[in-house]
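In what follows, a single structure is set out as structure tokens and then discussed.
The other protein chains are all here in position, but one chain of the complex has been omitted.
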Amino acid sequence: MRSLRLPSFALAIPAWAWLVTFFVVPVGAVLYFSFGYKPGIFGTHATDVLSFDRYAEALSPTFFEVFMNTLWVGIAGTLLCLAIGLPVAYWMAVKAPANRRGLLIALVMVPYWTNFLVRTIGWQIILAPEGWMSQLLQTVGITEGPLEILYTRTAVLIGVVYNYLPLMILPLYVAFDRVGPALREASKDLGANRVSTFLRVTFPLARPGIIVGLLLVYIPLMGDYITATVLGGAQGNMVGQLVASQFQAAQNWALGSAMAVLLILVIMVSAAAIGLQLWLVSLPFRARNRVVLEASA
Amino acid sequence: MTTTAPETTTDAASRAPEASAPRTTDAPLARRARRSPVDIGLTVWSVLVFLFLFAPIIVILVYSFNNGRLLIAWNEFGFEPYRALWEKPAVRDAVAVSLRTGAIAAVLATLLGTLAGIALARKPGKWALWFIGLLLLVSVTPEIVDAVALLPWLVFLGQDAGLSIFNDGTVRLVVGHSLFSTAVVTYIVRARLVGLDAQLEEASADLYARPLTTFRRVTLPLAMPAVLAGLLLSFTLSLDNTVVAAFVQVSGSTPWPVYVLSALRGGLRPEIAAVSTVMLLLTLAALALVAVVLKRAGDSATQIARTMSGG
Partner (left out) sequence: MAEKSTPIRILASTEQVPILQRAIDRRRFLSFAAAMGGTAFLAACSSSGGSTSSAPVATGGALENSLSIYTWGDYDSPEVVESFTSDFGPKVTFDSYGSNEELISKLVAAKGTSGYDIIVPTGAFIPQMIENGIIQPLNKDLLPNLEHMDPAFLGRSWDPENEYSICKAWGTTGFVYDKTVITRELKDWNDFLDAAQNEASGRTSVLDDPAEVTGLYYWANGIDWNTTDEAEIAACEDFIVNTLAPHISAFDSYPGGQAIPQATQVLMQAWNGDARIGIMESPDPDRWQWVLGAPATELWMDNWAIPVGAPHPEAAHAFIDWTMVPENQLLQVDYIGYHTGAAGIEEAASEAGLEMLDLVFFTEEQIATMRDGEVNDAQQANVDIWNKAKAAAGA
């Protein structure tokens, strides 16, 4: 019987259509506003006169200042997520009992079914300077004086890492799981020790998943602005807040759109730059003997 | 995937300075061999991280029994918040809306994302670059831009274009929630399949299986962990979606996070913690149900996947 010969992108068509209809078209319209202006106090946008003026306005020193802070939070947060999440994902995919893995994945997700604000309050209760945790730590002697974490850079990172950890753990888990025990065994059969196996077999093969994890954390984190401020206060000022402020408080959609475009561009550029550096760093760890290993699997 | 037995055997073997001792194939005695420090370290670390993840949740659970006015200020132990939550239909409705739209959006996003991820992994063509660019754009666009863009568009579709389905609150929320989630699922599924050799699918085709059969019985099971992870993640993201939801909701479909954020003005009451606890239990129950159903129905599929992946 004849099988249907579908073009290569056929399976992607539903997603494409969905995203184009509900994302590209409306967001395209909003981006079009970025060439417009704000018509008077009570209007939000007008596009009868087009210009790049909003972009000039958006490229202010404040934008750069805040972007630098955002970059710091973004990179530090992502790297921390990686450092914390990678061992967990590896443990879940490789070391944990196989029949428990589904449960473990679910357990990673369960905390996030509690509302974001409520989770934050949970942290505020834990980190309260005059709360039980602070008193406990003082009694035990780990800290002198009350806990002074809230409204500091540390709190920003705690908040960010806490909220983005599953976005790192899950793709990493999937990636390590993909490698499979067969290849690891084969590597050990061929005389590699554990570290070597990890560096030359597991890690390189899991790389696509690791990259997904990094992207899934870094990119939305750079556009996010609430997470960093809830525990960190002013220290968590992020550039997404500038965009939101134009759409909300200032009701200036034109300027907001221009800032959003700028934000998107700088995030993409920074992601590419960082990706490039990571790639350079990981060159020594590339799976060079890929063909040989696969043949023996 | 396999148990840890072969792992520990080879670990024991590889700990020797010249790690060339031949592996014993069946070593039931070695099954409970000393776990290496690294293993223990990994387990301890993972337990600590899980504690870290659950710390605020446990706190909220405890504070859901706070008979006080403010969630954050412990007054005394009691069941007042649970009783009060019974009297507020607004709260129950919000939770129902969130759970319902979360489930639908998760299924939809997983469907779209899985297909797209498979296409990207198996048959990337010139279109792949553009598609990934689109996905990146979806991930990088600030939520407020999405929200402000989607509302007039949905109103246009629902009113001016006459497609009245877009006037429905649930449909609007599902649309809003599914955008980012689709991108997430696509990434994860693609990463899973990419580099996983297409041999198995080729073998299946060699054995005269139709493309649809190959898809159903080979590709999909191979991608299954990613699909399930994506499903879970989509549901989770949808439950927390605030900005887009706030803008596109219609009368009678306020989702839970929008309610919580707008209740800040009056000082969050302990009922919020009570509701969170109840929601947690509901979602856990649903998950358990899904797991049981999957286990009964999907046993064969996952078995095949396991065997073929060398487990």
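Every chain is named by a letter (A and B) in the order it is written, and numbering of its residues begins at 1.
Everything below uses one rule, namely that contacts are C-beta pairs under 8 Å (C-beta built on N, C-alpha and C of every residue); 3 or more make two chains touch, one makes a residue touch a chain.
Quick caveat, the model's predicted, so the values are computed rather than measured.
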Ask   = Wait, the hidden chain, what does it touch out of the ones we have here?
value = A, B
Inquiry  = With the missing chain put back, one of A:Thr78, A:Gln241 or A:Ser257 would touch it. Which one?
reply    = A:Gln241
Ask   = Which of A:Asn163, A:Asn252 or A:Ser270 sits in contact with the chain that's absent?
value = A:Asn252
Message = Touch as defined at the start, partner being the missing chain; which of B:Leu135, B:Ile188, B:Leu268 or B:Leu287 qualifies?
response = B:Leu268
Inquiry  = Residue by residue, what part of subunit B touches the chain that was omitted?
reply    = 68-73, 75, 87-90, 93, 148, 151-152, 155, 159-162, 167, 246-247, 249-254, 258-269
Query = Which subunit A residues touch the hidden chain?
reply = 38-44, 62, 65-66, 69, 121, 124-125, 128-131, 150-151, 229, 233-237, 241-242, 245-252
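Assume only the chains that are shown with their structure count from here on.
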Task = Find the geometric centre of each of subunit A and subunit B from their Cα atoms only, then give the gap between the two centres in Å, rounded to an integer.
result = 15
Request  = Write out the stretch or stretches of subunit A touching subunit B in their complex.
outcome  = 1, 3-4, 6, 8-12, 14-16, 18-20, 22-27, 29-30, 84-85, 87-88, 90-98, 101-102, 105-126, 162, 165-167, 170-171, 173-175, 177-178, 180-185, 188-189, 191-194, 205, 208-209, 211-212, 215-216, 219-220, 222-223, 240, 243-244, 247-248, 253, 256-257, 260, 263-264, 267-268, 294, 297
Partner subunit A, residues of subunit B touching it in the complex = 1-4, 6-7, 10-11, 13-15, 19-20, 23, 36, 38-39, 42-43, 45-46, 49-50, 52-57, 59-60, 63, 71-72, 111-113, 115-116, 118-120, 123-125, 127-128, 131, 134-146, 148-150, 152-153, 175, 178-180, 182-184, 186-188, 190-192, 194-197, 210-212, 225-226, 228-229, 232-233, 236, 239-240, 242, 256-257, 260-261, 264, 268, 272-273, 276, 279-280, 283-284, 287, 291, 309-311
